[in-house]
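A single protein chain has been removed from this complex, and every other one stays in its place.
On to chain A.
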């Protein structure tokens, strides 16, 4: 190890220690018995179930909308494309609370909420509202990573297939999508993780109703407010464990190359 490299060890160690410290501080706060009780508390289990279901639904919507949109953005040039590209990045830099406020106004009674209610559709204050908030954020994450993955695929393959008689539909399904698959999968994992940890937008759009719109991050928030630190930490640890599994999955995807 050169002297220069030894100099680099300190910041690296500091960052790693900080992360270990934060995880350890959370985990050590509870005695094992307390942790077991809090993990199996009905509130924790409800939050885990709702979080998994809503984030999976949001991911499905994100893929359904994000993949075709990303394909078009990657393969086509058109006037205003740069502007649109920037617009599509906005949800990524928007504070979630602001996104939630905007969604609340857009889907509130004075705007879309009124007409939707006459059709019998209630998005606000329901688990569907949680999915709406999560999908809003997850979709742009999928779009961004999928567009990059499609761009990395040489259009020459598609062009060659076209000369051999393949249609545009077949080129997408049999060439571009499989070749971009790994990048898309990594983006999907990232989007899912973002959705799982999302809090601000959910709070505004779905409210903080226990056993109704109580996702894992919402359970952490509500139980801190109540002084039920045990349940709060249990939910936080479950969140972290699931996120860790996702990071490992992402690693696995990257290694399969």
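Odds and ends about this structure:
The rule is short, and it goes like this: contacts are C-beta pairs under 8 Å (C-beta built on N, C-alpha and C of every residue); 3 or more make two chains touch, one makes a residue touch a chain; residues count from 1.
Keep this in mind: contacts and distances are computed from a predicted model.
When the unshown chain is looked up in UniProt, the name that turns up among "3-phenylpropionate/cinnamic acid dioxygenase subunit beta", "Methyl-accepting chemotaxis protein", "Molybdate ABC transporter substrate-binding protein" or "Ferritin-like domain-containing protein" is "Molybdate ABC transporter substrate-binding protein".
Across A:59, A:74 or A:203, the residue that sits in touch with the chain not pictured is A:203. Note that of A:224, A:240 or A:253, the residue touching the chain absent from this view is A:224. The omitted chain makes contact with chain A at the following residues, 104-105, 108-110, 113, 124-125, 203-204, 206-210, 213, 221-222, 224-227, 229.
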